[in-house]
Structure formats: structure tokens, C-alpha cells
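To keep things clear, I will list the structure first and then write my remarks on it.
Missing here: one protein chain of the complex. Every other protein chain is in place.
Coming up: chain A.
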């Protein structure tokens, strides 16, 4: 029982501090508060309100919608992926040495990793809801709740990519560059604006594909594409598992097992 209490206490402590770290990350907060409205407002202002047609593969139907609205949804997906991707890359990258010190002091690595995911999930949900609210200031998506869900899945997919890159890259610039390049490629290859048909096999394997399909469906139809809703979290799970493996490799204890005790003190009550 004491062990269970200790486990929950450690997990709670790690989650609390991971959340605090995000809350105190002023640069990320500024990006969220100002960059999302700025990006979406500029799109609303500059992009013509002409009809645009694209194939929504989630429903199998070709839709003709307001090009301005289409661009705003695409922009919302793009902003949340970049912000959460950067956020998770930076937090993983910058705290690697500190996390290793905690792990060597006896903190279970799984708790540290789960804490990062819990904090990211909450941050991604808040950011997705905020981006939906900003879109709603300009026009009314058909299903705003589903749009939030679509943006959330986009955010967690790139959060996973950020965690993976932060776990093995050794340079901040490399991480920033890679996240931008991945996001650009991803958007160009499957986005309804750049590729309205998106008909080639394999397009569904791109990380933004599922979230974009869900967000488009939410903006313009009453359909709920359940399968596509799972693609973003699947991307996150795959990236997180790889990131976890990299984290374990970089924080492993090289002392011979059984001969040298861990540097821990007394047992936690």
C-alpha cells in the first residue's frame, strides 16, 4: 500500500512540475496567445472568399466550400502542430540532462515520461479549444467540438514527433528545422489546398492527414470520421514509443547490476 502511495505521489509530483514548466514557458504562451489569432486573422483578411473544391476522403465526397474558410482550417491545423511540436521538442530537449539526474536519483523513468504526456495532453486540448474559438470569431464551423478534436489530434501527433526529436537530437536548431520541414512537407502532400484530390496511396500515412480530414469534416459536414480520428493519436503513440526507447538509452545506468546500489535514500512511506 505504501508502495502504491509512493508511486502516485511521485507521478503526481512529476505531472505537477511538467504542467508548471509549460505554464512558465513564456515564449510558448506568447505563441499560443498571439500567433494563432494573428495567423488566422491574416488568412481571414488576405485569402479571397472564392469557392474551392476538394475530395474529402473521410466521406468519399467532393465538397465545394468557401476557400477562405478552407484556408483557415488548414492554418489552424498548421499552427497547433508547429506550436505543440516545438513545445514538446524544447521541453524534452532542454530537460534531458535534468531528467537523467532525476532518474539516477531514483525517479522512475516511466513516471517522468508519463508526466510529459499528461502535461502535453492538457496543453494540446487547451490550445485546440483556443484555436477553434478563434476560428469561430470569423465563421461558424458545422461541428466546433469535432474541430477541437481534430486540432487536438494534430497537436498530439506533432507533440509525439517533438518528443522523439528532443530525445535524440543534440542541437536546438536541428530540432526546429526538422519540425518545420516535416510540417511543410506534410501539409503540401495531403492538404486540400495544395492537393485537392489527395488520391495517391499512402497519403493517409502522413501525420497531419487524419487530423486534417477530421477538421475539414468538422468545418463543413455533419459526418464524424471515427477512423481518421485515431490516426493522429496513432502517430503520437508510435513517436512516443520511439522517444521512450531513445530516452531509456540515453539515461541508462551503466553500473554493473547487483553490485552497486542505486543512489537513493530511504524508502518513501
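In this section, contacts are C-beta pairs under 8 Å (C-beta built on N, C-alpha and C of every residue); 3 or more make two chains touch, one makes a residue touch a chain; residues count from 1.
Throughout what follows, contacts and distances are computed from a predicted model.
Visitor: For the chain not present in this complex, what protein name does its UniProt entry give, out of "Electron transfer flavoprotein alpha/beta-subunit", "ABC transporter ATP-binding protein", "Imidazole glycerol phosphate synthase subunit HisH" or "Phenylacetate-CoA oxygenase subunit PaaA"?
Guide: "ABC transporter ATP-binding protein"
Visitor: Using the definition of touch stated at the top, determine which of A:61, A:101, A:136 or A:222 touches the missing chain.
Guide: Checking the options A:61, A:101, A:136 or A:222, the one contacting the hidden chain is A:101.
Visitor: Return the single residue from A:50, A:170 or A:254 that touches the missing chain.
Guide: A:254
Visitor: Touching residues of chain A against the unshown chain: what are they?
Guide: Output for chain A: 6, 9-10, 13-14, 17, 20-21, 24-25, 94-95, 97-98, 100-102, 104-107, 253-256, 259-269.
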